[in-house]
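Below are the structure tokens for one structure; questions will follow.
With one protein chain removed, the remaining protein chains of the complex are shown where they sit.
Order as written gives the chain letters A, B and C; numbering starts at 1 within each chain.
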Amino acid sequence: MENQEFEPKIVAFVCNWCTYAGADLTGTSRIKYGANVKIIRFPCTGRIDFMLLMKAFENGADGIIISGCHPNDCHYSTGNFHARRRWVVFRNLLNFSGIDTERIQFSWVSAAEGFKWADVVNNTIEKVRALGPYENYKKINVPTLFAKEDNNE
Amino acid sequence: MSDILINKVKQLLSDKAIDIFIGHGEGTGGRIRPIFVRTPEDAEQLIFNENCKQSWANYLLKPEVKAAGKIGMMATKHALRAMMQLASEFQIKDNEVLALYWDNNELKSSADFKEIEAYLASQNHDILPHEQEMIDKLNAMTTQERWDFWQKEYEKCIKCYACRSACPMCYCHHCAAEGNQPQWIPVASHQLGNMDWHLMRAMHLSGRCINCGACAKVCPMHIPLNLLTYNLITPIQQEFGAIAGMKHDATYALSTFKTEDKENFIL
Amino acid sequence: MARVGVFVCHCGENISATVDCEKVAKESGDLNSVVFSTDYKYMCSDPGQTLIKEAIKEHKLDRVVVAACSPRMHEPTFRKACSEAGMNPYLCEMANIREHCSWVHPKSEETTAKAGDLVRTIVEKVKKNKPLQAIKVPITKTAIVIGGGVAGIQSALDIANCGHKVIMVEKQPSIGGHMSQLSETFPTLDCSQCILTPRMVEVAQHPNITLYTYAEIESVDGFIGNFKVKIRRKSKSLDENLCTGCGLCTTKCPKKKIPNEFERGLGNRTAIYVPFPQAVPNKPVIDRENCNYYQKGTCKVCEKVCPVQAIRFDQEDQIIEVEAGALVVCTGFDVLKPNFFPEYGYGKYKDVIDGLQFERLASASGPTKGEIRRPSDGEIPKKIVFIACAGSRDPAKGIEYCSKICCMYTAKHAMLYKHKVHDGTPYVFYMDIRAGGKMYEEFVRRAIVEDDTKYIRGRVSTVFERNGKLIVRGADTLMGAQPVEIEADMVVLASAGVSNPDSEELAQRLHVSYDAYKFFAEAHPKLKPVETNTAGIFLAGACQAPKDIPESVAAASGAAVKVAALFSNSELTREPVVAEVNRQAPPVFSTCTGCFLCEKVCPYQAIEREEIKDRNGNVIKTLARINKGLCQGCGTCVALCRVKAIDLHGFSNQQMYSEVMALLNF
Partner (left out) sequence: MEPIIKIIKSASLATIVDKLKGRYPRLYAPVKKQELVELEVINGFNDIAQDYLLTTQSVKKLAFPRVEKILDYTLQKGNIQQQSPDTSNFPETVLFGIRPCDASGFRSLTAIFNGDKPDEFYKSRYEKLIIISFACNKADAYCFCTSVGGNPGNTEGSDIQFTPVDNDEMLVEILTEKGKAVADLFSDLLSDCDKPVDKQAYLANVPVVFDVNKVIDNTTKSFNNEMLWINQSLRCIGCGACAFVCPTCACFDIQDEQNMKQGARLRLWDSCGFSLFTLHTSGHNPRHIQSHRWRQRLMHKFSYMPEQLKVVGCEGCGRCSRACPVDMNIKEHLLQIAEL
């Protein structure tokens, strides 16, 4: 078991119209990628709340992929532009707080880019695998995980 | 300075130009405290000196203060910026609050957004050198060092929410931290609950923080919280050209976008 | 407590080949709130759907999770099935274990485990789903057809004949499009003008059609059934109501040497001009960039000669705003720019022309009155080389696709040439002959056999001039790549069909997707060929990809039917995936703070202000409110709202949060 390679847990937050459809195309085209990435479908990248990203790390994600429509291609015309601004700020905040932004991969994957989706996923798995498990979060004292001894105070 | 202020407030109150005045007063052991003056006689308690740097803009939306009638306020630069930001978020209206402020040793009074904007445009709004130094120091650290630094700070937090209460921009009557459907932020003041709270607050203040520093000044545990929001001021200014609290009709940096916004981090 | 049913589909072997569906179903049964779980060969089949419906009744299910293909594929199918069993359809969700799992991972424990994870995630989501009711919105029964080519004409007439109002917006001074430039059409060789012109006139005269030529779409707001469209009517410098179309101005205009776009530069026109004799409307416009008056300030000859004083030099562009329920985009295509082929000498040698130019040469109303004469000296060419696939199917040139129409029109050109120049010899260099279609192959055969066209399979490497002849050098791949050199009098390039130069801008204005070649994208390549991803906007003709006339007309009629179907009801039923600002009892009213930072973030201007007033009419609070008719459910406002006062039905905070929690904790 010890020699086994670390398999990171990666959550992908994707928009319904481009990347989700792109990932469907990856499937339809039978292109293979790692099974450790699991997709959560949002209507638009504009819907992705930064709090959800925080929750993902807190609940054991080692990496995160956020992906949506290319600029100008948003189904809702501008959701991805708004999201992009938020990420600029949020990345800055995370970085300043010592949260590893290397573990978050942002990408634009269109409905036609089945290959790109597989690449994004596989590259992110590689990158996060190299970074190792996100220990910082796992070390945080959460009451649900309190050890038997008295940690309270 | 105090005398000029006292006379002005006395006059405003006796002219019924305002019903209540929020100003600086002598506190315990040399501290400055906010005082609320309703009569010309009480105006004697007002002071103004170099220690009076506090912004009282967070009182502008307090129901008991609003209920007192027309508000006048001794406004520092930060208080004026808070007013502009509040105006841009439709929380106060033009000519609603009479602000008194010092412009080159001259006590000016205005409730007019355009006048206040003109004054603000003539002022320097950079964060203080020692604050910038601290931010630079943190940014020079490794990610892990920064994580350790902040975890140590977050550990101190007792979640008294003084930061929120003192912040002029934290006026939501039902803060997201209290939302429980779902429970975004753990209520508990443990490491995770504290970190979530401070990150969320910083994010909600991004592009809105007017760098008054109240959050850090009031923290009973002396957590340098202001650095979290201050650190975002420069990138938001550089990337999006936006500074909070300068215009009463400004567009919020995160409510808008440019097609050419930075995206070098996106594959 | 929710009662969830989980239905795991094998999709034949599409899923079960790599995922242990039985195991996924069994383990889902152990999840909290799941009271029934099963697996089945084809869930989407009739028996599969029946299985779901019966389980809903038997096990009193109030939530359903179908673990199968992408929800983009079958979500409506299963929601409908659930609805038929008496459940609110929005309490049914799909876990995508095919496209996102079985098809992208090998058969393994991990793949099965991932399928289980996806099911668990969706089970937790569906538990937070709320019953939703479809939204009804009124429909403005007017369609806007953008583009007046053959597709636009067909679409407009079909819709108008169904009794609905149509507004046609054409960029050029006349409708007709590329088809009006053609001489004769394959495979019947009937005259293009003869069949098109009556339909153009019909458009102009139809009581249900309003025609705006020399006009463009300025902006599109709103949504299906309720678009608000601004149209820019470019100034024609003419009072159209007064103009009788007598044509005196065009004959008297002193600027006579302006290359005629309609003739593809093979003829000239004046500054005030009607693009072609059969134009609809047959009234001139002033081309201001070439007009002496506009450029130099003097002239006004047209004004002087006009018997009805219809010239208006000070006329400005006019923006009109119209309401419409649907749009049909028929903006057509363009032909690859000549500078694309330096090796073929286009632009360098006058006698190297493109297909559309040849159409003009062959046209009875063209610059040569239908005689094939070469542009350089007006001589009748004795040898013509037609080069097919000029640009098309050439990855090196960035155009990987087949332009589809060139094989056929090249054969037609060869034929027309031979019919007009009996002693001439047409050569065709081709890669493959693609002649799929009714009577198409026979047509090409005729060109080869009856009209003796020399077909050479191979690419032309270069065209150059030698002793007044155009030397076409290529290789005959059927003769072992033997070099071929032909001394031609004229060369015709079957240039690739490409998207219009402004198509990207228009797509963005319309909020529709487009492909890598900037052709507009259909919602589904097979099953929704005339729809776009934006509800209420349809496509027809060559703006999607190069198409021939029958295809364009068929698509146009298809789009027209979609519009007519939409207009057949007075109300439209919409997916209730919209945002909502919470409302609470007084004194809170809502957690909304009224900061309205969300207002600007909404791409649809769906966020309104609602004033809460006391009994005396004093405003207590101003809150945000979502206009359900305008909201499209992107959720950008939801993520921006600090107090979480806005939520999105179908993708609520609770649902998304539960998904993240469920995905990561087990």
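The criterion applied here is as follows: a contact is a pair of C-beta atoms (placed from the backbone, for glycine too) under 8 Å apart; a residue touches a chain by one contact, two chains touch by 3 or more.
A quick note: this is a predicted structure, and the numbers were derived from the prediction, not measured.
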Note to self: I'm checking contacts with the chain that's been left out. Which of C:C11, C:L31 or C:L361 qualifies?
What the structure shows: C:L31
Checklist line | Which of B:K53, B:K217 or B:K262 contacts the chain that the document leaves out | finding: B:K217
Next item on the list: Give the residue, chosen from C:D20, C:E124 or C:D158, that touches the chain omitted from the document.
Entry: C:E124
Notebook entry, point to check: Tell me, which residues in chain B touch the chain that this view leaves out?
Noted result: 27-29, 31-36, 58-59, 62-65, 156, 158-162, 164-166, 173-174, 178, 183, 186-190, 214, 217-218, 220-222
Next item on the list: Could you list which residues of chain C touch the chain missing from the display?
Entry: 30-32, 34, 120, 124, 584-588, 661-662, 665-666
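By definition in this document, only the chains that are shown with their structure count from here on.
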Margin query: For the interfaces A-B and A-C, which has the higher count of C-beta pairs in contact?
Written below: A-C
Notebook entry, point to check: Which positions in chain C touch two or more other chains at once?
Noted result: 601, 640, 653, 657
Checklist line | Set of chain B residues in contact with two or more other chains | finding: 184, 254-256
Note to self: Per the contact definition, I'd like the list of chain B residues that touch chain A in the complex.
What the structure shows: 138-139, 141, 143-151, 184, 186, 188, 190-192, 195-196, 199-200, 202-203, 206-207, 227-228, 231-232, 235-236, 239-240, 253-259, 261-263, 265-267
Check: chain A touches which residues of chain C in the complex?
Finding: 70-73, 96, 98-101, 103-106, 108, 110-111, 113-114, 117-118, 121, 504, 508, 511, 513-516, 533-534, 577, 601, 603-604, 632-636, 638-640, 648, 650-651, 653, 656-657, 659-661, 663-665
Check: For the complex, which residues does chain A have touching chain C?
Finding: 9, 11, 16-17, 20-21, 23-28, 30-36, 38-44, 46-50, 52, 55-56, 59-61, 72-79, 82-83, 86, 111-112, 118
